[in-house]
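Removed from the display is one protein chain of the complex; every other protein chain stays in position.
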Amino acid sequence: MGKNRIKKHNKKLGKPPGSVIYTGNKSSKKLFIEAFDYNVERCNEKELTTIEEAFNFKGSDSVTWININGLNHVEEIEKLGNHFNLHPLVLEDIVSISQRPKIDEHEDYLFVVVKMLYHANDESIVAEQVSFVLGKGYVLSFQESEGDVFDAVRERIRQGKGRARSMQADYLLYILMDAIVDHYFTIIETLGEKIEDYEDAIFSGHVGKTINKDIQDLKREILRVRRAIFPLREVINRIEKHESPLILKKTKTFYRDIYDHLIQVSENIDIYREMIWSLMDMYMTTISNKMNEVMKVLTIMASIFIPLTFIAGIYGMNFDYIPELHYKNGYYILWCVMIAMFLGMLYYFKRKKWL
Amino acid sequence: MGKNRIKKHNKKLGKPPGSVIYTGNKSSKKLFIEAFDYNVERCNEKELTTIEEAFNFKGSDSVTWININGLNHVEEIEKLGNHFNLHPLVLEDIVSISQRPKIDEHEDYLFVVVKMLYHANDESIVAEQVSFVLGKGYVLSFQESEGDVFDAVRERIRQGKGRARSMQADYLLYILMDAIVDHYFTIIETLGEKIEDYEDAIFSGHVGKTINKDIQDLKREILRVRRAIFPLREVINRIEKHESPLILKKTKTFYRDIYDHLIQVSENIDIYREMIWSLMDMYMTTISNKMNEVMKVLTIMASIFIPLTFIAGIYGMNFDYIPELHYKNGYYILWCVMIAMFLGMLYYFKRKKWL
Amino acid sequence: MGKNRIKKHNKKLGKPPGSVIYTGNKSSKKLFIEAFDYNVERCNEKELTTIEEAFNFKGSDSVTWININGLNHVEEIEKLGNHFNLHPLVLEDIVSISQRPKIDEHEDYLFVVVKMLYHANDESIVAEQVSFVLGKGYVLSFQESEGDVFDAVRERIRQGKGRARSMQADYLLYILMDAIVDHYFTIIETLGEKIEDYEDAIFSGHVGKTINKDIQDLKREILRVRRAIFPLREVINRIEKHESPLILKKTKTFYRDIYDHLIQVSENIDIYREMIWSLMDMYMTTISNKMNEVMKVLTIMASIFIPLTFIAGIYGMNFDYIPELHYKNGYYILWCVMIAMFLGMLYYFKRKKWL
Amino acid sequence: MGKNRIKKHNKKLGKPPGSVIYTGNKSSKKLFIEAFDYNVERCNEKELTTIEEAFNFKGSDSVTWININGLNHVEEIEKLGNHFNLHPLVLEDIVSISQRPKIDEHEDYLFVVVKMLYHANDESIVAEQVSFVLGKGYVLSFQESEGDVFDAVRERIRQGKGRARSMQADYLLYILMDAIVDHYFTIIETLGEKIEDYEDAIFSGHVGKTINKDIQDLKREILRVRRAIFPLREVINRIEKHESPLILKKTKTFYRDIYDHLIQVSENIDIYREMIWSLMDMYMTTISNKMNEVMKVLTIMASIFIPLTFIAGIYGMNFDYIPELHYKNGYYILWCVMIAMFLGMLYYFKRKKWL
Partner (left out) sequence: MGKNRIKKHNKKLGKPPGSVIYTGNKSSKKLFIEAFDYNVERCNEKELTTIEEAFNFKGSDSVTWININGLNHVEEIEKLGNHFNLHPLVLEDIVSISQRPKIDEHEDYLFVVVKMLYHANDESIVAEQVSFVLGKGYVLSFQESEGDVFDAVRERIRQGKGRARSMQADYLLYILMDAIVDHYFTIIETLGEKIEDYEDAIFSGHVGKTINKDIQDLKREILRVRRAIFPLREVINRIEKHESPLILKKTKTFYRDIYDHLIQVSENIDIYREMIWSLMDMYMTTISNKMNEVMKVLTIMASIFIPLTFIAGIYGMNFDYIPELHYKNGYYILWCVMIAMFLGMLYYFKRKKWL
């Protein structure tokens, strides 16, 4: 997630404002456009092959969701934007994928930027930018590439059970955002488990060589997830307070529910943040404890054998007259003395709880 | 407390909003419903066998408390909710047990979510979610399973002494929440004692092998208790400012009293939080002090005996001509020299305060 | 201060709200009631033997101060409370000695809870709860036991010099609270000195064995003093903004003066808090420096004598043919070599600044 | 950046307010003045040789940008200021290059101070102060010396494509500030890379000798970049809320876009700040791990050879009677014993995972 985030901005250095320039990795992602047009009685689902097919949905009485995938297709996005009267800066934001979550309240539409978080195949966290435009009777959504967390939403619209098809476009925007926020729980759960794994690893002493880099990376990841999620609370708040026919009063209760979820996620993130900050301290004490272990072994070995070696050295001296050397049981007596010293030292270290 | 909290949410991934799905561990907890119906003169207490029995209490003049235990019985809860006109999102929240404390002010009822904290048999802290619905003349309470901190409340209602039976449903909600908050003091008292136990253990050096994991776990526990308690302050605040006949002016003074208690609890938690954060530092200095101890022993032993061993080595050499070896009292003189060196070193370490 | 603070609350678990239960240590402290009744011309001072004697002062034109000591005498306090129309929750708070400083604005009286800090005989800090009720023409004060910081106030009232007797009851409350706040300076001065003592001790290396526990305890003490003092700022603020005949405009300037003092005290406490938090770091560097000292001694001794011992060992070998052993001055030459090595090592360590 | 920042202020000690004194390094930077005067149809670009040439542009209908480089030319700046009716304190601020970003709203002009950040040739970050005066139909900009980030802006004005020449002076100020803010991304990207470089260096163990000073310097740099950027958010906010014909409503949307960018930059800076704060901890664990390595080698060597040496010492003693010395295979048996001890120690250390 994000190491190359900031660089993306450089492509736009010196460009006039409102320049619609895709800041992601230029790849030949194909453009994929799908449209849902429904009311309480029917639901038309269709894959569009040209962007112009989307133009007719604008004035219809039914609710329309046009989902555009492939932000590298800037010309099509500009065409759509012009047809729907979007401000040039809005179009610029749609394809600038380093936006933070935000809401811009324009006269006849709302523009909302959200981060959709999910795990990539290599278990890293991907933060795909999803932009929504909520107008009268329609929701436009823009994703960097195909693939999202909206499958359950599609199914509910198709089947038309419950509230899904009997409400307006503001409710459609709600269920899309709700699907994204519901996914946040999966993401942070994994973060929490990682922290606990590290705790267990450090505690049991089975730490890999990369542990301090891993912790540093996890800190960064938590800070970035935080940045992707926290500003969304203010976005939802602004939707709740928005005064225009675009957001109906009865739908606001549902947005309130997203807000509750965001607060839950945020609190968990902040707990994780505090926990990981003290992981390093925990690691440090573990290292120090190990060093203590090492030092004790050294000290015990040295303290026991250095004096004994000294005594052996004494009786290895070549003085003409060393009376002990000629004692009858001198050698055995010395062994007794040395064993006594040995046991004395053992007792001393035992009492000190070093053994 | 809570390690498996977040996972519970996943059961709802992709479900439409307002889906009443129990997010706890599916167990066959039996449904237990009790009802109190009272006014100043009389009190009927009854265990209900079907949820339909609860329906009649809705319109009564007396004050009714219906206490539902067993959130896995979602159909019954939905039935009750429909009879009492509860919003689908309210029903969803009642059985989603990872809610944070909150209040939702609906037109003809208040919905309050609270965490009831108590110690499980294994001394861990359990945070059971309790939801309250306060309507005209009734309080509904929803608990995950039987067993709570309301026994004293029941007794007071039965006996009808004091204010208990002469006030309205808003006062009933108050005494229920007050019972929960009063219990928080017991919980945090235990936390405070644990911290002091760890301090004593670290100070006296009698730390178990798991001390740094234990501290890390206690940090997490404090952060989670904090999260269960802190949002409740805002809930009470909102009740105090609530303007509708559901909350009478004279009852607000009592809610203010709960608020005072919550602030007291919160301040204690934040003190504990700061204290435990410095426990690790305290532990670190203890380890370092021990290593100093170990190093001193090694240094003293080595510094004393290595030079002496060197001297013994000198006179163990086989040079043809080493005059000292032939001195008459060479051996004794050497002993004197070595004892002098020994004492000199002892004096040196004594003066350095290492001994 | 306060280790057994929280436990006191447990006595009230399950009791109905407004239960007037003394939460301190049940002791047979005698009830001591004193009354001052004065106006600009005269001053009656009297010790009351029954609580009923206090009832007459309620309607008098003069200013009355009734000072009740002995919170274990709950019946008398309830009698007085009923006579002065105090709310049951106020009476409960008066005898619940773990209140945080607060103000409750009732219709015809103000209820203020303050912590009176002073040093006990063993130099620990005592936080005695003092509650004030300010009504029309009277101030009631409630203390846990006899003994307070009001002697100078009593003297000023007796002598009637200055403003003391010419102002109303709001001014009486002011000078009582001012006396308490003035005492805070003495308390925090001692805390500041303790920190500097620890700094000096750590710096000079003369630390007791309990230093890290001492620091931890001082942290806790500072956090608790903070908690006793900080909420009082809000209390004074509310008095300044209070709109009723109980607080005259000209008296508010004086309350503003208390506020200034509280800010001064608060700032000092927060400086102490930051200072003590870095004491542990300072201690840690001291330990590490000492270990460095120890290690240097060991390294120097070992580095000098281990090679020399090796050389002695060489010439202690019993090979048939070791030419040096038969050199004429072999022994003396070896001594020269060894002294040269010794001096070389000394020079090396000198240059490394280890000596 | 900035080490000599504060000193610059001293030149003004004791000077009256409104003294126009250049606080940078007095150098003989030449004065360079360029002027753009344009409307939707034409664009005059011109280098001015005297400041008086700039006076005529004041009343023109077209939009004028006068860009003054060389803040040491205080007399010319004062002349210009007097002609354009600038407040003496504004002139003082223009040439006092240690201003923080700010906006002063005067009656007929806005005064804005911004920090233009770019990399100097030695890769250090330069924060050049740029002051803007936005009046009716003109923008004055003041830079310390020639060279800026406005080249793309100049090109757009010359070519007159897009909005550049069809909007008013408020839009001109916008594109100038936008160019500066776009450059911030480049700056913080470099900071982020530096942190990651340090992480990699510490992790791989290839740290230079200056690593802790480098980290300290980077901390300082991040704090200073933060200080240059953060106050600008408030400046833009005030422009958005400014009510006068100087700022047209339709331009405010564009300023909002700058605000979004600033928030993005700010969040990145704060993440970097947290990351670098834990770099030192990471470094500390690396050092401790290395010491553990060193200690293990020592302990293993000593633990293996010290006992063996002791045994050799035993049989080097000169006692008259040591039976083992006369065993037939005594020497070989001893070698076996010693090799067994050696292998035993190796096994012990292997099991302890020290090898």
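Note that the chains take the letters A, B, C and D in the order they are written out, and that residue 1 is the start of every chain.
Definition applied: a contact is a pair of C-beta atoms (placed from the backbone, for glycine too) under 8 Å apart; a residue touches a chain by one contact, two chains touch by 3 or more.
Not measured: the values here are computed from a predicted model.
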Among D:119, D:220 or D:353, which residue is in contact with the omitted chain in the full complex?
D:220
Out of C:43, C:126, C:291 or C:338, point to the residue that touches the absent chain in the complete complex.
C:291
Which candidate, C:34, C:178 or C:217, sits in contact with the chain we can't see?
C:178
Considering the complete complex, of D:21, D:297, D:340 or D:355, the missing chain is touched by D:297
Positions on chain C contacted by the hidden chain, ascending
151-152, 156, 161-164, 174-175, 178-179, 182-183, 185-186, 188-189, 192, 196, 199, 202-203, 253-254, 256-257, 260, 263-264, 267-268, 271, 274-275, 278-279, 281-282, 284-286, 288-289, 291-292, 295-296, 298-299, 302-303, 306-307, 309-310, 313-314, 316-323, 354
Where the missing chain touches chain D, by residue:
3, 6-7, 9-10, 12-18, 87, 89, 92-93, 98-100, 102, 104, 210, 212-213, 215-216, 219-220, 223-224, 227, 277, 280-281, 283-284, 287-288, 290-291, 294-295, 297-298, 301-302, 305-306, 308-309, 312-313, 315-318, 322, 324-326, 328, 330-331, 334
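We take it that only the chains that are shown with their structure count from here on.
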Intersection of the contact lists for chain B and chain C
none
In this assembly, which chains make contact with chain A and also with chain C?
B
Can you check whether chain A and chain B touch via the same residue numbers (shared by over half) or via different ones?
different
Just how much do you need to spin chain B so its Cα atoms sit on those of chain D, in degrees to the nearest 5?
145
Can you work out the whole-Å distance between the CA centroids of chain C and chain D?
42
Residues of chain B that contact two or more other chains, please.
281, 284, 288, 291, 295, 298, 302, 306, 309, 313, 316-318, 322
Based on which chains touch which, is the overall arrangement a line, ring, star, complete graph, or other?
line
Each pair of chains that touch: what are they?
A-B, A-D, B-C
